[in-house]
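Subset of chains shown; positions unchanged.
Every chain is named by a letter (A, B and C) in the order it is written, and numbering of its residues begins at 1.
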Amino acid sequence: MARVVVKISGKHVTPEKPGLLKSYARVLKSLAGEGLLAAVVVGGGRAARSYIDAARGAGLGNRSMLDMLGIEAARLNARLLAYLLHPHSHPEPPRSLWEALQAAATGRIVVAGGFQPGQSTAAVAALLAEALQADMLVLATTVDGVYTSDPRRDRSARRLPRLTYQQLLRVLEQSLEPGRYELLDPLAVAVLERSGIPSRVVDGSDPENVARAARGEPVGSLVEPSGGGSG
Amino acid sequence: MARVVVKISGKHVTPEKPGLLKSYARVLKSLAGEGLLAAVVVGGGRAARSYIDAARGAGLGNRSMLDMLGIEAARLNARLLAYLLHPHSHPEPPRSLWEALQAAATGRIVVAGGFQPGQSTAAVAALLAEALQADMLVLATTVDGVYTSDPRRDRSARRLPRLTYQQLLRVLEQSLEPGRYELLDPLAVAVLERSGIPSRVVDGSDPENVARAARGEPVGSLVEPSGGGSG
Amino acid sequence: MARVVVKISGKHVTPEKPGLLKSYARVLKSLAGEGLLAAVVVGGGRAARSYIDAARGAGLGNRSMLDMLGIEAARLNARLLAYLLHPHSHPEPPRSLWEALQAAATGRIVVAGGFQPGQSTAAVAALLAEALQADMLVLATTVDGVYTSDPRRDRSARRLPRLTYQQLLRVLEQSLEPGRYELLDPLAVAVLERSGIPSRVVDGSDPENVARAARGEPVGSLVEPSGGGSG
């Protein structure tokens, strides 16, 4: 049976949206019951930005600590979700891949925020997918797939149902400000490529898209390894 | 040299008020430099309520877990403050009195949120003051002292410069809704009484009041053990 | 299937009574095998008092540390029981509700002593029952139920087969010295009330009473939420 890691934007799993939270809890519980879920990773969203901004405003110059505050906010979102998924989930969001493997050894679903300053939650999700030997990464994001160019600026942009990670990196470099990788950063891509794990990019504002992707339906965009992965 | 534990309402130490946060960081660093500070405890404030409400709204019926979410939000506030006080502070908010004593063994100031469902942060502060053998607990709250009755409802209410814990409990029972103890709950009072530790209730909207109290100045209201404490 | 948390007085699970210990091990193993057991909580009993008295006699004035010694003695009793229940039980008595949830994630029965100074083991049992979503708390105590008044002093006292938590609190306030709550303290009652978890008070000097209660038989006194619990 195929198992997935789901990475959800902090914009979707957040105390500001209890209704969406409830839908996510229902959908993820259902996937857990079907044995399809290995781990869930959530971003820090608004809480992370709020704590980082406040600390900076109050004079905290230590950038590592600013990042660590953001990660702790993401872990708070993860805990919120973990408690909603209880008892399918492990109750403690891990702070490293070592802790994640120990949590997974109980047979429970790992729910994580971030691991490390300077590292995206997408990279955390990629590492978890690799370490837990998941078959796919589902990216529940704020867009409904990968486009040829930024659809907000280019009306001729069209959604790609299928592309490679290398194509994705090129699209991201073109359509975004330099250095900003909303979907997947280079570390995440390197990890997914080397282990041959495909990703599916779906519109996370509807959790049913996550369910469809996890069950193998062709929703959003499928991003595939270029070949040569060891998986 | 007298050392204090400072308990700050989550309304004052919160990302929504970076200016106040900055003032608190400055004042507490100064007290730390003077060797006056043993520990700081902060409430969960708005973040705690937000996560608890969201979890409940999303269907979480497990009340212990709801409380634990609130405590984790308080620990996030504590971490925010701990990072601002670095390197005077220990970087990790403890989750039990055992962890607090281990953190204190490094000689750093302990910054804590909550410890336990069903327990106020005032009780946490009282236990820390007792365990760390502090000489006073400073309660930085939303009022400028203890009044004979609720000053928001009773214009004849007057501030008590000095009272006993037993008098405080009677005032709290009269002026508040039953079972709500904004300043100190019965466990906190029991701990402070048995160890003979006085408290000073000050208006926490100005951190200078905390500094004055820590330096022994007669600000706000002094609450004293009734006698017979072992301290 | 209904699952219970069993709270046993430290007077019953203690090295002074190996025969009773053996009976408890047998009965609890049997309940574990039937899938009826979520957690067991034991008090500190004589060992706790002995260490607290010794420390006080040797000059320890730190009341938090005195309480912590008592809790560690209760955890030693818990470990004794946990080893007897092995491999049904998790081998490490938790020191906080966070650790308890992590232990429970292995699918093993949690065996706990205390968590926190100023907190009864009944409160620990109530929090565990709530967090682990147990259906009932069984209180194996030194009396065979709740009486209308103290049967040791009042010959007209009669056992109540069924009462509410509010009735229990009133009985406790009347029949005991002020502030002493042998069965359940206010925090424990508040937790059980809010989560709608009934308790059964049984005579713990015979472990079979625990088995009967866990299997739903009408032994001792049943204490019920007043209604309105969220469970």
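Convention: a contact is a pair of C-beta atoms (placed from the backbone, for glycine too) under 8 Å apart; a residue touches a chain by one contact, two chains touch by 3 or more.
Computed from a predicted structure; not experimentally measured.
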Out of the whole homomeric complex, 3 chains are present here; how many copies are there altogether? 6
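Throughout what follows, only the chains that are shown with their structure count from here on.
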Whole-Å gap separating chain B and chain C, where each centre is the average of the chain's CA atoms: 30
Rounded to the nearest whole Å, what is the centre-to-centre distance of chain A and chain B, using the mean of the C-alpha atoms as each centre? 37
Residue list for chain B, restricted to those that touch at least two other chains: 62, 65, 68
Interface with chain C, chain B side, in the complex: residues 61-65, 68, 95-98, 115-119, 123, 127, 130-131, 133, 187, 190-191, 194-195, 230-231
Can you list the chain A residues touching chain C in their complex? 87, 90-92, 103, 106-108
Where on chain B is chain A touching in the complex? 14-19, 21-22, 25, 47, 50-51, 53-55, 57-60, 62, 65, 68-69, 72-73, 76, 79-80, 83-84, 86
